[in-house]
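The complex appears here minus one protein chain, its other protein chains still in place.
Naming follows writing order (A, B and C), and every chain is counted from residue 1.
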Amino acid sequence: MEITIKYFGQIAEETNTTEETIRIENGNISNILTLLLKKYDGLKYKDFQVAQNQEIVSPETEITGAEIALLPPFSGG
Amino acid sequence: MEITIKYFGQIAEETNTTEETIRIENGNISNILTLLLKKYDGLKYKDFQVAQNQEIVSPETEITGAEIALLPPFSGG
Amino acid sequence: MKDKKPKNVFIKGAITHEFIGNSIYKHQSKTSIGAHNIFLGQVRADKVDDKTVSAIEYTAYEDMANQKFHDIREATFNKFNLTCMHIYHSLGTVKAGEICLFVFVSAPHRKVVFDALEYVVEEIKAHVPVFGKEIFEDQSHQWKKNT
Partner (left out) sequence: MKDKKPKNVFIKGAITHEFIGNSIYKHQSKTSIGAHNIFLGQVRADKVDDKTVSAIEYTAYEDMANQKFHDIREATFNKFNLTCMHIYHSLGTVKAGEICLFVFVSAPHRKVVFDALEYVVEEIKAHVPVFGKEIFEDQSHQWKKNT
């Protein structure tokens, strides 16, 4: 399936893009992470959470969404 | 000695004055209260604290000050 | 020993939103501040039986009140690591919907401002000799009591 991946803050700085589309088979969020960590080597040194359809998910969560986001530590306010 | 007595809020409403001077011998705050309760009968139904030189005092406190105030419940803010 | 004359905290009539906005603006030059916390007391149009409060008329034992405000300031600065603090209270008539109390505390980080502000407001309510007379629309009145 086709999934939109969004990057924010220092994660976007690392990937040098704020959004891209990837194709992936069904599976878990960890499958997407494996793919992205291969593509962006520097990501492994970064602290981030993953959101699927705007909810924070764990690597074991099944891929259901059309929108995944990599979110660095929040610093609002 | 001569003492200035100040009245505020609903106490001033009861005494019909905001300030007066009384003469009293040395003694305790309770001596002043006895005198004022005789003068203003309605005071006995009122809730108030006494301040001497701008500090809250008890009836047992010795009279030292030139300024006594009868303060109804605070309602600032 | 009271070594310096306390500032006058009282303002004649309602505290306006322009006054509050301006007070916020003045803090833009204090760039060590990261968090402000503001309390505003507003006069409620309370219903008592069939009557509605249209205003509160504030009086105070002004000298003692300013001294108490000063003492609360000192105690608060001793207890909490604040950058600055401001307190203003109305005297005279404040209509329902208008502001009668403005407390403003600021600090580098947020944690401290919440506790400091609540402390200041509770101290004011408990210890400052200010008296509110609630005026109803028919000009009758009752004396306000803090809870």
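Basically, a contact is a pair of C-beta atoms (placed from the backbone, for glycine too) under 8 Å apart; a residue touches a chain by one contact, two chains touch by 3 or more.
If you're wondering where the values come from, they're calculated on a predicted model, not measured in any experiment.
Undergrad: From the touch rule at the top of the page, work out which displayed chains the omitted chain touches.
TA: Looking at the complete complex, the unshown chain comes into contact with A, C.
Undergrad: Against the chain that's been left off, what residues of chain C make contact? List them.
TA: That gives, for chain C, the contact residues 17-18, 20-22, 24-25, 27-45, 96-99, 106, 108-110, 113-114, 117-118, 121, 147.
Undergrad: Against the chain that's been left off, what residues of chain A make contact? List them.
TA: 6, 8-10, 51, 54, 69, 71-77
Here is the rule we go by: only the chains that are shown with their structure count from here on.
Undergrad: In angstrom, rounded to a whole number, how far apart do the mean CA points of chain A and chain C lie?
TA: 49
Undergrad: Taking the mean of the C-alpha atoms as each chain's centre, how many Å separate chain B from chain C?
TA: Chain centres of chain B and chain C, defined by C-alpha means, are spaced 26 Å apart.
Undergrad: Can you work out the whole-Å distance between the CA centroids of chain A and chain B?
TA: Their C-alpha centroids are separated by 73 Å.
Undergrad: Quick check: what residues of chain C touch more than one other chain, meaning two or more?
TA: Correct list: empty.
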